[in-house]
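Below is a slice of the complex: some chains, not all, each in place.
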Amino acid sequence: MTDISHVAGHTPAEEIKKIQDERLKEVSFVTKVMRRPELGALAGLILVTIFFIATADPSMFTLAGMMNILSPASQLGILAIAAALLMIGGEFDLSIGSMVAFSGLIFGSFLVLTGWPLLIAIAATFVVAALLGGLNGQLVIRTKLPSFIVTLAFLFILRGLSLVGLKWATGGSTQMRGIGDKAGEGLVREIFSGNALEGLFSWLAAHDIIAKFPNGTPTVTGVPVSIVWFVLFALVATWILLRTRAGNWIFASGGDANAARNSGVPVDRVKTSLFMLTACAATLVAILTVLDAGSTDSRRGFQKEFEAIIAAVIGGCLLTGGYGSAIGAFFGAIIFGMVSIGLTYTRFDSDWFQVFLGAMLLLAVLFNNFIRKKVTGER
Amino acid sequence: QQGSTRIIVVSHGQANDPFWSVVKNGVTAAGKDMNVQVDYRAPETFDMVAMGQLIDAAINQKPAGLIVSIPDASALGPSIKKAVAAGIPVISMNSGSDVSKGLGALLHVGQDEADAGRIAGAKLKEMGGKAGLCVNHEVGNVSLDLRCKGFAEGFGGKVMVLPVSNDPADIRAKVKAAIASDPSIDTVMALSAPLGGEPTAAAVKETGKSGIRVVSFDLSANFLKAVAAGEATFAIDQQQYLQGYLPVVFLALDSKYGLIPGGNVPSGPNLITKDKAAQVVDLSAKGIR
Amino acid sequence: MDTNAPLIETRDIVKHFGSVIALSGVSMSVNRGEVLCLLGDNGAGKSTLIKTLAGVHKPTTGEFLVDGRHVTFTSPRDALDAGIATVYQDLAMIPLMSVTRNFFMGREPTKGVWPLRYVDFDHCAEVTRDEMHKIGIDVRDPNQAVGTLSGGERQCVAIARAVYFGAKVLILDEPTSALGVAQTSMVLKYIHQVRQKGLGVIFITHNVRHAYAVGDRFTVLNRGKTLGTFAKAEIPIDELQNLMAGGKELQVLSSELGGMV
């Protein structure tokens, strides 16, 4: 007995090779892909899509129908991606929805009351939003209160200020109209409203590749800019999370703020920046919708904070922080948008709407989970 | 199975809002009566952006007719114009009588919230009201805000808005608090009989003060009973059942025979006072009034 | 019940975590009145093995016998009920809860009759203080949160708890790693006492002296496999040391540092 030293008598380098063979099972490509949190939500999206293909009016899956689903999904999605980053960073922002209304008011006032040019008004609105986001962040950090309660206070405060401000700005109404007319035309406007790729779509329609109205204009005149913003934001956010130092800091701050701090991560700065980001995302949505609708009212963005968190959670973010992905939130928003618009394409009585919404969300998430477990062999 | 003609209704009121559930009942009944397929759609909250998207979704399905409410012409205008451009006949209902024609709708059924408020306010002023309270259970919902605003205009005197939630206990407590802290209040206006009117009437009764007039928009069986018992003064009935029923009938006839009325149809207001209250209790309990 | 059968026996236990193979066929056994030391390099699978015994993990394949009978634990509760008390390497403690509440967690003694059955936490606090003192730690305040204790103090709570509630098998996963000299002696003495009472002990450690001081037999794991089991009489301490190092050329290093490792 006893002399067993020959058992592991290789050179280290040889040994590593050997270990990799010995203590790791082979995993298939599918397993590898599905294990990424980014792609878990994809399964749910596929399930939901199949459901609607089976039950909904075929016009849902025409080009126009898809744009119709993606355009609310994209507005929600911009918020959801920002909320996901913040949740990964370990905090919540419940003031996003109110921020949409407040930014809408600020933006409208800059255009209509002070008469600033569009570019200046947009820039100024973002500055105000970033300041408010920073204030949120600083309050959370300095008071060490949970962000839930701090941003909840701002949910009420900003919503209330939007009401007061609107009444003051319009002389008593809770709705401000005519913002669209003041915005004027030009490149800046085209970046924030209307459709992108209009030329391409007319060309496609002219060549009968896509559907058109009897008068010759295509039924879909282009890709709404909000969708473009949504996709870009998802890409950038994913890149930041997975490929940059800031991304590592976000995961670390949310995973364990103390451990991160002890390792030299500037946790407070990271969190403050994330709060500024959510505020700016809310502002982006406000500007997109205000320019699109031409008006704003004190209920804009109502409960959007909630929907954004839902989309992020569907997309696999943990409420406790430190885990999640931007692409997950991207798919989460599309799932949420597809379910809520999709039901209008089906023959279900709208009284049942909420029952279906709830059941579909649950099914989508269950399916996500089921597939992931199947594929990765977790137990 | 109902006929193949399909009419889509997009409103800004959720299906579980008592006012809108009556509209929806009208829509459903008309669908049955006219043998057409009807779908009622509304966003989950008062959300103009979402409502615009619902109209777009409706247009994609190329219905035989589209019925919309227009609480915000700027936000909904483009979508409505798009429907018209796509050749879909549009009728507006409830709100938007002033902008309906301009956007290309065939006609408007219903009546402005502000007008209804104004008429009720004037009536209350006539009855001797000096200081009013408007109990708003969803501040920021433009149609409710307009009801308050109209009431204030018609009433003339001092009007305070009391923001409350949907919760009866909360409404009762706040109404009592408002009356306790401002003894001059002699008129209380609630904006929805089942949600605001009933707890408001109960609260006023509990304060033990006599001579405070309670009125409410819309109908509910219990509130009507309070009216009949003299605990509340009157209820403002827009007959919103008609706002759902008539446009469907008009569009169905339009698609079948090309028949359509030449002008707007006012559906209200109709003040339900003590003498009429008892008759409508049952209809209200069934969601028709 | 077969009194000659080992208290606990595993045969060819295999455990996979997704694509990771943590255990690939481990067999071992513990008898009454015996201390089995489980030795092996970092990552050899010791903790995984004892977590399987404690009902935390379900083995992928393999047999597990208690008192000669096949069992399958579906939860740590089952293992506790079968008389297996465990100190986990990651301690199984709730930082936000007080020392007392952690000490009695899952096994709170109750007084009174339902629905007025309650836990006498004052009495519990006393017990906790006493047990901790026996192991050489003076808890300032048993109502202090465990999260504010030092690493060693925390380890002592876990050990004292397992010993206090100990039944027929006591499993200790690196219990002495964070302990001071005095506390270590106490723990080793405990293990000795427990053995004398006829219980079985599984003791995981990287310290060859601690292992040799109390162990009766030594089972060595390497990369998820059993390398062999040796009785104390069969193996001198320096050979055991080599065994623990997984056969790596330790002597060289060791002499560089003055033979002190």
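Labels A, B and C are assigned to the chains in the order they are written; within every chain, residues are numbered from 1.
What we mean here is this: contacts are C-beta pairs under 8 Å (C-beta built on N, C-alpha and C of every residue); 3 or more make two chains touch, one makes a residue touch a chain.
None of the values given here were measured: they were computed from a predicted structure.
**Student:** Would you mind giving the copy number of each chain kind in the full assembly?
**Tutor:** In total, the complex contains the protein chains as A x2, B x1, C x2.
Basically, only the chains that are shown with their structure count from here on.
**Student:** Determine the chain that sits nearest the middle of the structure, using the mean of its CA atoms as its centre.
**Tutor:** Central chain is A.
**Student:** If you average the CA coordinates per chain, which chain's centre is most distant from that of subunit B?
**Tutor:** If we average the C-alpha coordinates per chain, C ends up farthest from subunit B.
**Student:** Using mean CA coordinates as chain centres, what's the subunit A-subunit C distance in Å?
**Tutor:** Roughly 47 Å, centre to centre.
**Student:** Find the geometric centre of each of subunit B and subunit C from their Cα atoms only, then give the gap between the two centres in Å, rounded to an integer.
**Tutor:** Chain centres of subunit B and subunit C, defined by C-alpha means, are spaced 71 Å apart.
**Student:** Could you tell me the distance, in whole angstrom, between the mean C-alpha positions of subunit A and subunit B?
**Tutor:** 35
**Student:** Which residues, counting only subunit B, touch subunit A once they are in their complex?
**Tutor:** 15, 24, 39-42, 44-50, 52-54, 56-58, 60-62, 72-75, 77, 85-87, 139-142, 145, 149
**Student:** Once bound in the complex, which stretches of subunit A touch subunit B?
**Tutor:** Residues 57, 59-60, 62, 64-65, 68, 71-72, 75, 159, 163, 172-175, 177-180, 213-215, 289, 292-295, 297-300, 302-303, 340-341, 344-345, 347, 350-351, 353-354.
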